[in-house]
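Would you mind keeping the following structure in view while I ask a few things?
A protein chain is absent from this complex, but the other protein chains hold their places.
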Amino acid sequence: MGSVPLAHYLALGSALFAVGFAALLVRRNALVVFMGVELMLNAANMTFLAFSRAHQTMSGQAAAFFVIAVAAAEAAVGLAIMIALVRNRNTLNVDEVDTLKY
Amino acid sequence: MPKYSSADILGLAPALVLIVGALTLLLLEVFQESEKRGYQAWFTAIVAAIASLVALPMLDGEAHRILLTQDGLFFAVADRFGGAMAIVVAAGLALSALTAGAFLGARKAERGEFYALAMFAASGMVLLAQATDLLMIFVALEIMSISTYALAAYLRRGMRTTEAAFKYFILGAFSTALYIYGVALVYGATGGQTGLQQVAEAASEGSLLLMAGVAFVAAGFFFKVAAAPFHMWTPDVYEGAPTPVTAFMAAGVKAAAFAALFRVFTVAFGSEDVALHGWMNVVVVLAILTMVVGNLLAIPQRSVKRLLAYSSIAHAGYLMAAIAAAANPEVRAAAGEGLLYYLATYTFAGIGAFAVVAALERQGAEGPLMWDLDRFAGLARVRPALAMAMGLFLLSLAGIPPTAGFMGKLLIFRAAVDAKLYGLVIFGVLTSLVGVYYYLRVVVYMYMREREPSVGELPAPRLAMGVALALAAIGTLILGIVPGFFGEIARASTLALGG
Amino acid sequence: MGAAFQNLLSVVTFLPLVAAFVVLLAPEGRVSRGIAFWTSVAVFLLSLGLLWQFDPSSNAQFQLEVNVPWFESAGIGYHIGIDGVSLLLILLTTFLMPIVIASATTTIEHRQKEFAVAALVLETAMLGAFIALDMVLFYVFWELMLVPMFLIIGVWGSENRVYAAVKFFLYTMVGSLLMLVAILYMYWLTGEQGEARSFDYYAFLALEIAPQVQAWLFAGFALAFAVKVPMFPLHTWLPDAHVQAPAPGSVILAGVLLKMGTYGFYRFAFPFFPEATFEYRTLLVALSVIGIVYGSLMCLAQRDMKKLIAYSSVAHLGFVMLGLLAFTTAGVTGAVYQMLNHGVATGALFLLVGMLYERRHSREIADYGGLAKVVPAFAAIWLVVTLASIGLPGTNGFVGEFLILSGSFVSKIPGGKVWAGAAATGVILGAVYMLWLYQRMWQGKVVHEENRSLRDLTFREWGIVGPLVALIFVMGLFPSPFLGIARPSIERWVAQLEKANPALAGDPVPSNPVGERALRVEAVTGPRGAVPAVADPDSKPRAIDPQQLQQGKVRITDVVRPQVR
Partner (left out) sequence: MEWLSAMNPAEGLQDALRWIVLFPLFGAAVNGLLGKRLGRANVHLVACGAVFASFVISAIALYTVSFGDVSRITDQWWRWFSIGNVPVEMSLTIDRLSAVMMCVVTGVGFLIHIFSTEYMSHDEGYWRYFAYLNLFVAAMSLLVLGSNLLVMFVGWEGVGLASYLLIGFWYTDDAKAFAGRKAFVVNRVGDFGFLLGIFTLVGLFGTIEFEQLKALSASITPDTVLEAGIFSGWTLGAAITMACLFLFLGATGKSAQLPLYVWLPDAMAGPTPVSALIHAATMVTAGVYMVARLSFLYAWSPTAMATVAVVGALTAIFAALMAYAQNDIKKVLAYSTVSQLGFMFIGVGVGAWWAAIYHLVTHAFFKACLFLGSGSVMHAMRDETDIRLFGGLRKEMWHTWATFGISTIAITGVLPLSGFFSKDAILHGAHANPNLFFPWVPTFTYAIGLVAALSTSFYMWRMFNLTFHGERRGMLEHRAHEGGNAMVGPLWVLAGLAVGSLVWGLPLSGGARFENFLKPVFRAADENIARMTALGAQKLGVPVPPPPAHDFAAMLPGYLIALVVALIGFGIAWYLYLGPGKDIPAKIAQGAPALYRAFANKFYVDEFYQAVIVAPLSATARFLWRVVDAFAIDKLVVNGSAVLTGWIAQLFRYFQDGNVQRYAVVMAVSAVVILWIFLG
């Protein structure tokens, strides 16, 4: 692993970020959209860890844990909201959730 | 290893009080009968009051760095700015809680979780204002956000509520991701630093990576403060969420986010290279955009709640102007003063206005009719006090003296003029003129139209609501007529911004 | 009591506000009306006390000054003080308010209590604007005025009231917001040029501002004030506001609110930016003169009497602006006097319109006609007020108009003679439209049956318009006591501008140098004032008993025994 340069990790991180981004923007299923967000968070994690290693500081590793914990909490609340959404409208299609507008 | 001291506890006292209050409420909820929940709103208000009391010592002291490590790292600071923000947040919490007490009480939907969540969110806000580390900010931001997601979804049965919560959640999570990715990049660019001061030392001149990080961090914040074009969620969410929650979001979330934004941008990214030649122009453009969009789009609204949502975007624009002015190190103190003062005024007037909306909200029906302008028609005859209070809040929002809003605008525009951002100021005053138009429209309905019988009965007045409105009105007037009182605090707190 | 006496100015200003709160809590009906009315009377009496405290001969620029910090860290102070001009305007305000509130009893048909509250708040705002010597304080009062006036127009106005009210609010606010920007810029300048940043009047006055910057700042101030005046072409809010406002609202609007604009020019815009003022004076003069002629022409096309009177206000305020812009003692004195006159005469006119409207519920001129036969006293009062409005000598309007026109004719405005001449056509046009209005409403035959049963002025109504009519004559015949209050202030003001640019401001010298010398010849001063009496070249002076001369019995120097064939 030591031979993998920093740039690769960063590239991977940004690729992840971009994929998550794309999922967020184009997928219609709310769950998948949310997974896109999770991907983006993980991209951040990736970047943290890469820099942490590059700079030889441990705080980046700790940051990753923070992010993971927060993501978990977010998922819990988010999934609850989606359940409520499904109950009310019987759909998870993002396009159909647009009664509030203008 | 960090050294702990009682001062550390004191510095975190407001947040701790709020957390303890929330936990206590949850415990009481378990042991109390479900009918006797009327006390919860008052309890929350009292907790908020205690929180602001314990924040008072922070107002006149040296900045204390909480949990200072030997390498000079610290994650939060107990300074005047944090203290003042804690008070503002606590006031917002108390007003929203009282509003909610009346609102939920009328709908028989009071439950301990609601207030507990609100207090958790408030603790997040207080921490956000005090945090001096990008990671700590992230954590506080999330405490605040996740609590508000849940609050927004609180009335689960409503179609609109869930939709609002959903949108808020998806986009909020997205912005969080942007933010944290930005933090990661900053972390990398500064050689592994997340403390604001350390970042500032490491990044006095903007490298490419740093600027990319700044961009992402900024985008995350812009979302939270609802600056255009990151504002698009705001009207929908504000309209859909239960009205007291909307009030809390509009005042509290925005205040805390702006506090953090100010601290991050001035402390971490405040060097001339990064600020004056970096983010200032972007912020100026966004400020103008926000003012224009918020004010313009409020014009055609018939739902007062949505109108106020757009108005809150507009106010974000004025606050952005303060941030823009803060890019100039010489003007920074004045800009901070204006920002802080403006946040305080908006807390009172904004929550007050939303509270009136809550007080009039139609039960049973759904859709824009709930808050339609027609519900305000002839209000001055039926509920003169309510109409007068609403009038006062609207005047304050419009920035007409002698209300708080005028002083807030004055201070912000002053900072902007000092920073020579004349175009921004001119846009600011002209858009606020547009603002006057739609605020007056509500006044026109209240005072100059007759009530149509078809709009239905008004909900019965409730004590908690009355107290909330009275407090908000008093706050609005005091901040307008005796500006020196809070003005001195605001000035002192930004003169020596800890962090 | 002693403290109240020392702070009489503040007491006068804020007493109405306090009363407004009391009225708010009082029950609807007689009680609240009574409180409102008697408070306004008390305020008027107290303001007469100001007259007593004020010393016209003092050299101080402002008197009864109070300067305490208000928002110290921001450099905002509660700085108040008055000079002669503001004192007169204060008296006008406090004099009109009891009349307005009394007239509201019948002309306002619902929510009288709220009306009283609005009127009282408005009074505080107006008085505050006249006394403020701190720019933020001034701005606060300036903007505060909009709110109660907005409500008065919007709540108690006629059919199209909301449109008019909103228009009034937004229109006047456009200008003031830009003025705020200018104020903030000057505040920044005070920091650059002085030790501490301040919004204080004196600090602003002491600023040295580059000419091109002055132009921008002046534009900001001038816009705010010009809208309020209103100067052509920024006047279109006024007809709407006047037409829709209830009669008492129109009285306040015409009587006091419009003076805010001209007062603003007098107090702030011109002294702050002398160079820009001189630079753009011709433009302003032109707009004033256009306003006079244009406003008068507008009157000729109106069918609605309130609209007509509103446009006549445009013309009258054009006169005021012209007088101010003359920068001569005569012109400025006339302008100040005309502000009072317009308040009295047009105020009275609107009161009468209100009383008529109350009886007939119409503002259309065509709905009247021949009323003098039915209600002769009403017609007579209307005629008197009309004559004051067209400036007939003996009424107050004449003194003002004459001073303005003569002051601008002899002023150093480039082409002053032509401008004054053009403005003087307003004197003709004024007679044309006002008498036309009089004829259409009061003369001729009664054409509408419902007019036959109109009631003449009641005792109450006499009480309301009586003081105004009396004042019309008193001010017309004895202007000196009024002008004496303001004159030293005005002279100082003119001298200040003259110092800034002697070629364009200041009192003129008579062109004929011979005149100068001859005037000094044999001036005999009697006890009734200087009576310059010049010896008749063809008469031999009689020996005059010095004692008689002192007693003022002899005031004639040319005594001659004529030759009769």
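Lettered A, B and C in written order, each chain numbered from 1.
The rule is short, and it goes like this: a residue touches a chain if its C-beta (ideal position, glycine included) is under 8 Å from a C-beta of that chain, and two chains touch if they have at least 3 such contacts.
Since the structure is predicted, the reported quantities are computational estimates derived from the model, not experimental observations.
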Shown chains in contact with the undisplayed one are A, B, C
The one of A:Leu24, A:Ala50 or A:Val67 in touch with the missing chain is A:Leu24
Touching the hidden chain, out of A:Leu16, A:Met46 or A:Val94, is A:Val94
Missing-chain contact among C:Val22, C:Val41, C:Val66 or C:Ala431 belongs to C:Ala431
The listed residue (C:Gly261, C:Pro274 or C:Gly416) that touches the chain absent from the view is C:Gly416
Note that chain B touches the absent chain at residues 166-167, 170-171, 174-175, 178, 206, 208, 211-212, 214-216, 218-219, 222-223, 229-230, 232-233, 235-236, 278-279, 281-282, 293, 296-297, 299-300, 434, 437
Note that chain C touches the absent chain at residues 167, 170-171, 233, 236-237, 294, 297-302, 328-330, 333, 370, 372-373, 380, 387, 392-394, 398-399, 402-403, 405-407, 409-412, 416-417, 420-421, 424-425, 427-428, 431-432, 435-436, 438-439, 442-445, 477-480, 483, 507-516, 518-519, 521, 526, 528-539, 542, 553-556, 558-565
On chain A, the omitted chain is touched by residues 21, 24-26, 28, 33, 94-95, 97-102
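Everything below uses one rule, namely that only the chains that are shown with their structure count from here on.
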For the pair chain B and chain C, the C-alpha centroid-to-centroid distance in angstrom is 46
CA centroids of chain A and chain B: separation to the nearest Å works out as 26
Here the gap between chain A and chain C, centre to centre from mean Cα coordinates and rounded to Å, is 69
Residue numbers in chain C touching two or more further chains are none
Where chain B touches two or more other chains at once, the residues are none
Chain B contacts chain C in the complex at 337, 380, 395, 400-402, 406-407, 410-411, 413-414, 417-418, 422, 425-426, 429-430, 432-433, 436-437, 440-441, 443-444, 447-448, 483-484, 487-488, 491
Counting only contacts in the complex, chain A reaches chain B at residues 10, 13, 17, 20, 24, 30, 33-34, 37, 40-41, 43-45, 47-48, 50-52, 54-57, 59-60, 62-63, 66-67, 70, 73-74, 77-78, 80-82, 84-85, 87-89, 94, 97-102
Seen from chain B, its contact residues with chain A in the complex are 135, 138-139, 142, 146, 149-150, 153, 156-160, 162-167, 169-170, 173-174, 176-178, 180-181, 183-185, 187-188, 191-192, 194, 235-237, 239-240, 300
